[in-house]
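With one protein chain withheld, the remaining protein chains of the complex are depicted in position.
Order of writing sets the labels: A and B. Residues in every chain begin at 1.
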Amino acid sequence: MLDQQSLSRSSQFSLSDADIERRKIIVDLTARDISRITALKDIVTQEGERYTEDFFRYLRDLGEAPGLFARRDAFAEAKRRKREHLTAITNAIYDHAYAEQRIALALLYSRYGLETRAFLGAFDHLLGLVGDDIMKRSSEGADVAFRQFMSLKKIVFFDIAIMVDVLMSERERTISQQQDAIRELSTPVLQVRDGLLILPIIGMIDSQRAKQLTDDLLRAIRANRARMVVMDITGVAAVDSKVANHLIQTIAAARLMGSTVIITGLSADVAQALVALGVDLGKITTTGDLQGGLDEAERLLGYRVIREGPGQRLSA
Amino acid sequence: MAIPILKQGDVLIASLQADPTDNDLILLKDELADRIGRLRSIGVVIDVSGLDVMDSFATRTLRGIAHTTRLRGADTVIVGIQPEVAFSMVQLGLTLDGIATALDLEEGRARLQRRADDEASRGT
Partner (left out) sequence: MAPDATHVVIAHDGDIVEARRKGRELAQRIGFSGSDLTLIATAISEIARNIVVYADRGEISLSEADNGGRRGIIVVARDEGPGIPDIERAMRDGYSTGNSLGLGLPGARRLMDDFEIMSTVGQGTTVTMRKWKR
């Protein structure tokens, strides 16, 4: 059972009372609007079931959010909440609990992949159904019915704004998590010998990745008791002064932990360009390629690699 | 609260625990200066693994200690700077340039020993 607690815990989205009040001001919700909305209570209560069914049928017919319809419990949950939503609108208590209700349903939609554009389309359809009923049933004439509808629309837009904000926020969160995962995959720290780590870096380095890199490296230095690190940047897409400064900072931090970093794969051209940009490369020990860097690091650690013979051939 | 200084073989070890006051650090500097002079130590290992913040004052004091130690013919190694602390220090521009650093006590002692051996073999 997807309870409200677990849903809101999974996201960091929450609204303060001040924010809720601000949103009411933004849709210009007045006391008169609220009394008009309350007058619609009967219609919404009687037709609520139909509105809910129709809302989801609309989405299903469009082929949207298949994940939601595939899961019976999720679908039942969504319908139940939608029904509660409709009732709550005409109860006219638009407080923190009301907002939480909207947030919870939006989180559910997000979890089952309902896209914003589909959500808006279905909501618009729903609004059309309600509008028709208001016009049909009004005993006080078209003018009054129209005003009631317009008041209802204000609180509907209040709802939509909250729910779309949640959908967008969740989407950002997913993207951010995916980026984190990619980052982790693309920065392996390898232990080659006792006290020696290799860090091959591939791709673009932005500020966030640089921080991740530094974090990973420093933790690896501690875990592996590494006194030397060979950081190969042959695969780094663009080495500009910002990237160079990130590297310098990483090297400085590693040194504070007693580890020396050798940079390999920094071409002469790029080095020249960086110097021209005013970057102080004096802090960086560089050698041409990874092999050279490894040899140097091993030497500094006191290792000597001796070839004793032609070696064995591994059978095919 | 005074920072304890231990003598292990020919090495002095000072372990800083969480949140030393400025005064604690100054007292440490004076005490180390005194002991290095009196005992024949090859160096000092200052263990800061208990610190969760290394700010500009702490860094300046450590530099001062390293300087004083060197004047008395011995070396200083700072050990145990944690990853987050190292990162913060670099962001603040506190580099401890010119002062030896090592991962932990063991590495720190090994470092001092290597330095002492190097100097001995050079006949200084």
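Observations on the model:
We take it that contacts are C-beta pairs under 8 Å (C-beta built on N, C-alpha and C of every residue); 3 or more make two chains touch, one makes a residue touch a chain.
Since the structure is predicted, the reported quantities are computational estimates derived from the model, not experimental observations.
Contact with the undisplayed chain is limited, among B:D34, B:D52, B:E106 or B:E119, to B:D52. Here one chain is not drawn; of B:D19, B:D34 or B:D117, the residue touching it is B:D19. In the full complex, the hidden chain is touched by chain B at residues 19, 21-23, 52-57, 82-85, 87-89, 91-95. In the full complex, chain A contacts the hidden chain through residues 12-16, 19, 165, 169, 215, 245, 248-249, 280, 283.
Here is the rule we use: only the chains that are shown with their structure count from here on.
Centroid to centroid, with C-alpha atoms defining each point, chain A and chain B lie 44 Å apart. By the touch rule above, chain A contacts chain B in their complex via residues 214-215, 218-219, 221-222, 225, 227, 249, 252-259. The touching residues of chain B, counted against chain A in their complex, run 78-79, 81-83, 85-87, 89-91, 95-96, 100-104, 107-108, 111.
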